[in-house]
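All remarks here apply to the structure that follows.
Every protein chain but one is kept in place in this view of the complex.
== chain A ==
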Amino acid sequence: MTDRMTPPPALGCRSAPVLKQRGQREVFCGLTGIIWLHRKMQDAFFLVVGSRTCAHLLQSAAGVMIFAEPRFGTAILEESDLAGLNDAHAELDREVETLLARRPDIRQLFLVGSCPSEVIKLDLSRAAERLTQLYAPKVRVLEYSGSGIETTFTQGEDACLASMVPVLPATQERNLVVVGALPDVVEDQMLSLLADLGVGPVQVLPARTIDADVAVGPNTVFALTQPFLSDTHAALIRRGARHLAAPFPLGEEGTTAWLAAIASEFGVTQDTFDTVTEAPRRRARQAVAQAAEALDGKSVFFFPDSQLEIPLARFLTRECGMRAVEVGSPYIHDEIHGPDLDLLPAGPQISEGQDVDLQLDRCRAARPDLTVCGLGLANPLEAEGLSTKWAIELVFTPVHFYEQAGDLASLFARPLRRKRILNGPALEAAQ
């Protein structure tokens, strides 16, 4: 069924030399994943064990959301906790007891490790086991690390999902598990496309509640909707499941290729595939064409942030007519990013990791038309006359699959359109 996919360019980027640099990284830590994960898992609470810095980070990243009685919080380590480790476990037990008493609706509790808790080697996995026994069967307590020393931004979701895989029920059934937290509206579209193709049964990880029957076994196949799920990928393979490698479902082409990989696995006929996808593909192409007008022929530079950079660069270059100068990603995994790298036309510098000052030098020298970067860099680069698109929005906003393809293109087009408006005739007249 490979004929459904556009043939890869004569020379993709999969074997291109990767620039690996170490130095200061201007990135979020994995704790930020909590901000969108807790919206997705409606019966889960995320308890960070960390410092005031961790609490401050969550509040800075969560913005106003913090006031809606969110299902996350930080158990802040105090001086006395650092003195003796045994004490820390008793303290944690007490905080969890208070928390679960106040929030009886909570069914899953995640103890989230941070840099301070990792450095003092606080054994959160033992705490999770102990607390699971204590609160079973009502509450399941799991543990993962979202620390900056181990995880970058979206890797927090990876660590969280990977912690769930070992406790998923076993099954011998042939099923498809789609992995990656998507906004509900996007998830529903995806499920309906798969249902129309006749693919099933389909389960989603993370599910909206703990009661959803996600199960895994030797006959399970799984597809990733997000590129940052390498640990989850490995954990699922350890449970005997098989990965369906595909480009990520961003843009019309990406979505089609992603669906095609699944369709091929489930023996869906070409006719059925075409019937199901024809209309949404046409809509997506049309929406992208309209939104991408401002992007055609423009150059783009990606700072590393979420690991979404490579599939996004593929979408922008192939479907929106942009030229990639540098595509930076915090981590690159060949098995996961490979299919997108194959499609990405040769040319851009692929970089992994970061020395932010050197990368800024390269960016300034290239003067790209659009720079995709974090909020710490966006305004300073704007002040230097560069147009920027802040990357975090791409994680929060619905951007996957057909119906969002146009929105995805306009997220990138908007800064350029805005610059044109603000530098328009009125300004020229004033000068």
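Details
The rule is simple: contacts are C-beta pairs under 8 Å (C-beta built on N, C-alpha and C of every residue); 3 or more make two chains touch, one makes a residue touch a chain; residues count from 1.
As a convention for this text, contacts and distances are computed from a predicted model.
Missing chain, UniProt name from the options "Ring-1,2-phenylacetyl-CoA epoxidase subunit PaaC", "Light-independent protochlorophyllide reductase subunit B", "Monovalent cation/H+ antiporter subunit B" or "Phenylacetate-CoA oxygenase subunit PaaI": "Light-independent protochlorophyllide reductase subunit B".
In the complete complex, the residue from A:19, A:202, A:375 or A:416 that touches the missing chain is A:375. Within the complete assembly, residues 23-32, 47, 49, 51-53, 55-57, 59-61, 64, 66-67, 70, 72-79, 81-82, 88, 91-92, 94-95, 98-99, 115-116, 118-120, 147-150, 152, 357, 374-380, 382-383 of chain A touch the chain that is not shown.
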